[in-house]
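Omission of a single protein chain aside, the complex is shown with its protein chains in their original locations.
Chain nomenclature is as follows: A, B and C, assigned in order of appearance, with residue numbering initiated at 1 for each chain independently.
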Amino acid sequence: MIMTFHHTYPVQLRFSDVDQLGHVNNSVYFSLYDLAKTAYLSAVLGEGMNYRHSSLVIANINANFFVPVFFTDQIAVETATIHLGHKSFTLLQRAVCAVTGEVKCECRTVMVAYDVEAQQSFALPGEWREALARFEKCTVEELEAGR
Amino acid sequence: MIMTFHHTYPVQLRFSDVDQLGHVNNSVYFSLYDLAKTAYLSAVLGEGMNYRHSSLVIANINANFFVPVFFTDQIAVETATIHLGHKSFTLLQRAVCAVTGEVKCECRTVMVAYDVEAQQSFALPGEWREALARFEKCTVEELEAGR
Amino acid sequence: MIMTFHHTYPVQLRFSDVDQLGHVNNSVYFSLYDLAKTAYLSAVLGEGMNYRHSSLVIANINANFFVPVFFTDQIAVETATIHLGHKSFTLLQRAVCAVTGEVKCECRTVMVAYDVEAQQSFALPGEWREALARFEKCTVEELEAGR
Partner (left out) sequence: MIMTFHHTYPVQLRFSDVDQLGHVNNSVYFSLYDLAKTAYLSAVLGEGMNYRHSSLVIANINANFFVPVFFTDQIAVETATIHLGHKSFTLLQRAVCAVTGEVKCECRTVMVAYDVEAQQSFALPGEWREALARFEKCTVEELEAGR
């Protein structure tokens, strides 16, 4: 299957991201994915999302590391929604070389809709489902089936 | 299956680990797993491991987040080897409350033996296989079958 | 002047704290000072301090780096109050080798009492002044004169 990403976000590496081996440390990737995810959700859900009351928490992270990233690499993170569940959805993200397109790492993240005050998960609102599908240029049903 | 962990490592949380929601940020867990992993490998492989020449790189991380961690929580990371491959092995780690034992997060990490200078992976040396099995109180064959 | 520190806090280094040169990155020291500071303030001010309403913000940080810290070093942070102002006080902190006592880095931090909701600074309450002096085994007047 050929994925098309409609959201690409250039990320900035910091000197302190690099470990003794000269590679960007594995834990740093998740800060970068987080950053791109925030931009993605803001682009897709916009004002429909109130981070104080209804939030999204991470249930699962699954990342494959293909190629090390070096400090001088130009990295962009691509983000797409690949599955819609009842109370959760799954993002696919890739850290790619912005110059060559080489995929350095890919990561699937399961996000759960969570009410911070009530301290419980909730069903993804219809408008979120539609906004995610619209952004991904497919139908809600297609996202529910997964890709 | 009931896992027994023979390596438990108390980890220290930092104020800067906590995000706006008051939770330890997801990316921080991987720094904590990394820390415990370093202690585990040092305890198991000891001097047999030369980090400059033969190293271990991460191929896959798969983490389930069950319960948020707060700044005041006492956290320990449990680590065990659960599978031996040809050039790789898999660690299971859990971030647990050191007081109650509650499992906050669990993570599987596939580590690949990698020669930094030659820039290629290599078969896990026999003494590493035996050291890992000995530490886990099982046989090399049992670790190869996985648990 | 010979400083006596009544608060010493062992800190845990992480693999990701170390940069390409094999040294703990300079920015990491401030996370460690922060950690020790939180423990110090909790020990000194205890329940008298409500982080949500009345908080402390940092106005100035002044750090001297004497000797690099390596991943395998055992580091403790010593903390003392060295000056009391009207709305602020100054902490002296040192990152020392827990084994040899060698001072790796020292840092002065000016903390200002700040009301988060009112968004303005406020005079240090009398009970804070007394608690700080009591902990430092000196008088409020001595701390006001500085040491």
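The rule is short, and it goes like this: contacts are C-beta pairs under 8 Å (C-beta built on N, C-alpha and C of every residue); 3 or more make two chains touch, one makes a residue touch a chain.
Predicted model, so just to flag it, every value in this text is computed and none were measured.
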* Structure fact -> Touch with the missing chain holds, among C:Thr8, C:Ser31 or C:Ser121, for C:Ser31
* Which listed residue (C:Met3, C:Val116 or C:Ala145) would be found touching the missing chain in the intact complex? -> C:Val116
* Among A:Ser16, A:Ser88 or A:Thr109, which one is in touch with the chain left out? -> A:Ser16
* Residues of chain A (touch criterion as defined above) contacting the omitted chain -> 11-12, 14-16, 31-32, 34-35, 38
* To do: By the contact definition given up top, give the residues of chain B that touch the hidden chain.
  => 15-16, 18-20, 22, 25, 27-28, 71
* To do: Kindly note down the residues of chain C that lie in touch with the hidden chain.
  => 20-21, 25-28, 30-31, 34, 51, 55, 57-65, 68, 116
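Basically, only the chains that are shown with their structure count from here on.
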* Most remote chain relative to chain C, going by C-alpha centroids? -> A
* Asked: How many Å are there between the centre of chain B and the centre of chain C, using C-alpha atoms for each centre?
  -> 32
* What whole-Å value do you get for the distance between chain A and chain C if each is reduced to the mean of its CA atoms? -> 37
* Could you put a whole-Å number on the gap between the CA centroids of chain A and chain B? => 24
* Which chain A residues reach two or more other chains? -> 20, 25, 27-28
